[in-house]
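Here the complex is missing one protein chain, while the rest keep their positions.
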Amino acid sequence: MRVARLYDSTVGKKAVMAATGVLLFGFVITHLLGNLQFYLGPEALNAYGRNLRHLGALLWAARLGLLAAVLLHISAAVQLWRLNKQARPSHYEKLTAAGSSYASRTMMWSGPILALFIGYHLYHLTLGAHLLHDADGFPLVYQNVVAGFSDPLASGLYIVAMSFLGMHLMHGIWSMFQSIGWNHPKYTPLIKRIAVLTAALIVAGNISIPVAVLLFHQ
Amino acid sequence: MRLESKTPSGPIEQRWDRAKFDMKLVNPANKRKYTVIVVGTGLAGGSAAATLAELGYNVLNFTFHDSPRRAHSIAAQGGINAAKNYQNDGDSIYRLFYDTVKGGDFRARESNVYRLAQISVDIIDQCVAQGVPFAREYGGVLANRSFGGAQVSRTFYARGQTGQQLLLGAYSALERQVAAGRVKMFPRTEMLDLIVINGRARGIVTRNVVTGKIETFLADAVVLGTGGYGNVFYLSTNAKLSNCTAIWRAYKRGATLANPCFTQIHPTCIPVSGEYQSKLTLMSESLRNDGRIWVPLDKSDKRSPDQIPESHRDYFLERRYPSFGNLVPRDVASRAAKAVCDEGRGVGETGLGVYLDFADAIKRLGAPVIRERYGNLFEMYERITGEDPYKVPMRIFPAIHYTMGGLWVDYELMSNIPGLFVIGEANFSDHGANRLGASALMQGLADGYFVIPYTMGNYLANSNLEKVDSSHQSCREAIEHVTTTNNRLLSIKGKRTVDSFHRELGKLLWDHCGMARNPDGLNKALQRIPELRDEFWRNVNVLGENEEVNQALEKAGRVADFLEFGELMCLDALERNESCGGHFREDWRTPEGEAMRDDVNFTHVAAWEHQGPGKKPLRHAEPLNFEYVHPTQRSYK
Partner (left out) sequence: MKIILNIWRQKNPSSPGKLVRYVLPSVSEHMSFLEMLDVLNEDLMQKGDDPVTFEHDCREGICGSCGIMIDGVAHGPLPGTTVCQLHMRHFKDGDELVLEPWRAKAFPVLKDLMVDRSAFDRIIQAGGYISVNTGSAPDANAIPVPKPDAERAMDAAACIGCGACVAACPNASASLFTAAKVSHLGLLPQGQPERPQRVISMVNSMNAELFGSCTNIGECEAVCPKRIPIETIALMHRDYLKACWSFRPESTASQGAG
């Protein structure tokens, strides 16, 4: 009841986006840490993949949790987006940005692009029929990554998508704090810097893999 | 006509208490049966509307602005006086009373002023409780500063935006009553006439400035809190839309207008820069606390101010008034500035300006302290002039700022028309011939929060008000009058814009009825104004129609009133053969050139009664008695 009333307001919806944003950000970090095991070689990465699958119910809980977070994040975003469209029915002949960053103004572009990318990514490296599996039916993650990224087109797509992820995070990370009401003249500038740095590290870490494949595995 | 001031007798400290006790009360259950019209939403109107509604009356509140928060009170910068004596520096109600009577050059009623001083302390309590963020000391208590000629620190302030914060306090109280359904707010609705039925004020005629709809509103009493008439001078520190229309139309319906020649010049405004100038900007008087005013000693000295050595500077206020220095009252400071400019020693391109220099203060206190005190004012100055006052001295010049005159009211703030109350700057009551700094906000709020709620009850409880409706002859006649006036303005289709008339009138008044007046000049103005008015009604250019947003039409109606008002102001100035406060007559000064009152013949309020178009208004005198503060010549030497 209370949650429903909270969700009714724009502030509540933003809080939901912040809370789900935190979960998704956590996932992005975890995913990156998993990805970076690529550099430990085929054994390590494939073992990591197998171990994840051994989690069983826990894995499903995580997957469902993430799915719920994604759906909430998207539905709140879509609802707010519609409200915001209604709030300005007639457009300016000329509108100039006076103080906002490009990344912050384009969240409604980078977001949907990332959603599309996630679909592609799941097909490309998790679910697709083209993927290689070992005798026990576990995916051969390392081999699939190398095979997948050997296609410059696919690698290029990942690199572009990661840039969008970077932009989304650059604004999203500090925006989470603002949405739930944490803003302080002493810490907020720091948080904004950390957001940019974190986003850059995540992008660099993720992009490094297709780049490495293209450079060293041909 | 006899002007009955209804001033209570007895010891002055007890008068207001006794008056309150003697006033009849309206039974709480009966209050909701009464409707009160309040015109204006500034400090006076807004606080009155909110408080009357809190008491249970139905209030209809009108403003021509889009929101009550735009009223011109919002622009007051410096502060609000109150006899709290929080600084333990010898202030008291009696001292505030004394300073105000003396500052007003002995032309205000003692009883009113004493009441004002008494109420001042309650105002601060009320405003703090409303959440007005007054300046504080580190210990959490309220901060004070001394202001414009006061020798005690009794001024409360919220940076340079005291008026804004007090108005937003009143506005929030008002909006709370709007939400409660006890105030019905009519924004963008301008009062254009007063409806008087059987000798009592019973309603107003308004025009909706968006749709052009002209209609009547009726009530049991009407309160005008419509501000001052400073814009009669065209260039003033008043907001562009401030006007005298409400009080002027009330005057033409029989309300007497008191002391219109008492206009206040503010010494610290940004000088005029060109013909296109639309208004003058005030720099808070508090600047004089740390700034030093000077001009070059020699009028041929055209060096830039930093090149002029100390020995070639004339700190004329410090020289002429050693004990008060730069803090002499506004009229004295203004005239001194005019005098040095008349000698040709004025600075800036036009020669109409004097320096207000902070170099010494910055040296003594450091730029950060100055920034904390005046930062927003310095910024404003730089925005307007493009000069940085941290580096070069400000240039300032006096400008019309406040009008002490206004509709005549008795002790209960009721005009001579029963049921017509007038509060704030719109009335003439408390400042005499000259207002002290930081006292306008005090008076507006005193009238609205703490006087009118009592006196309104007394009027309603004592009156037997018949039921009236808009089919009454007086309503129809008033609507008719407003409609014809508007149609007439629209049908002239002449060659000159409204502003060009207004500018010419303003220049005329500034030259002949401004900082210094003499019979010759006043007679000249009195001859020229009717000519100008005639030309206006033959040759003004107002386009468009009534039934739309038509800012030119609104302005034309206001300027038409200014063209009549200006004449009365000059007449009042001509007949007041003395110098007092803001009214300085060049033919009435001491050998040293200071203002000279004529207490024998002019210790009175002059209240003018309209006699019909083309006829000279009748001058009534309400004598003033000074039992406590005995008239002396003001001396700030």
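Which chain is which? They are A and B, in the order written, and residues in each are numbered from 1.
The rule we apply is simple: contacts are C-beta pairs under 8 Å (C-beta built on N, C-alpha and C of every residue); 3 or more make two chains touch, one makes a residue touch a chain.
It should be emphasised that the depicted structure is a prediction, and the values quoted were computed from it without experimental measurement.
Engineer: Using the touch definition from the top, which of A:Thr30, A:Asn51 or A:Asn183 touches the missing chain?
Structural biologist: A:Asn183
Engineer: Thinking of the whole complex, not just what is shown, which of B:Asn88, B:Ser278, B:Ser471 or B:Ser491 touches the missing chain?
Structural biologist: B:Ser278
Engineer: Among B:Gln118, B:Ser146 or B:Gln164, which one touches the chain that has been omitted from the display?
Structural biologist: Once the missing chain is taken into account, the touching residue is B:Gln164.
Engineer: Based on the whole complex, identify which of B:Thr497, B:Asn518 or B:Asn539 touches the chain you can't see.
Structural biologist: B:Thr497
Engineer: For chain B, which residues reach the chain that was dropped from this view?
Structural biologist: Here the touching residues of chain B are 47, 50-51, 54, 65-70, 72, 74-75, 84, 86, 122, 124-131, 133-142, 158-159, 161, 164-165, 168, 171-173, 175-176, 178-179, 185, 187, 210, 239-241, 273-274, 276-279, 281-282, 379-380, 383-384, 386, 449-450, 453, 495, 497, 499-500, 541, 543-544, 548-549, 551-552.
Engineer: What is the set of chain A residues that contact the non-displayed chain in the whole complex?
Structural biologist: Considering the whole complex, chain A reaches the absent chain at 2, 5-6, 8-15, 80, 83-84, 86-101, 104-105, 107, 171, 174-175, 177-185, 188.
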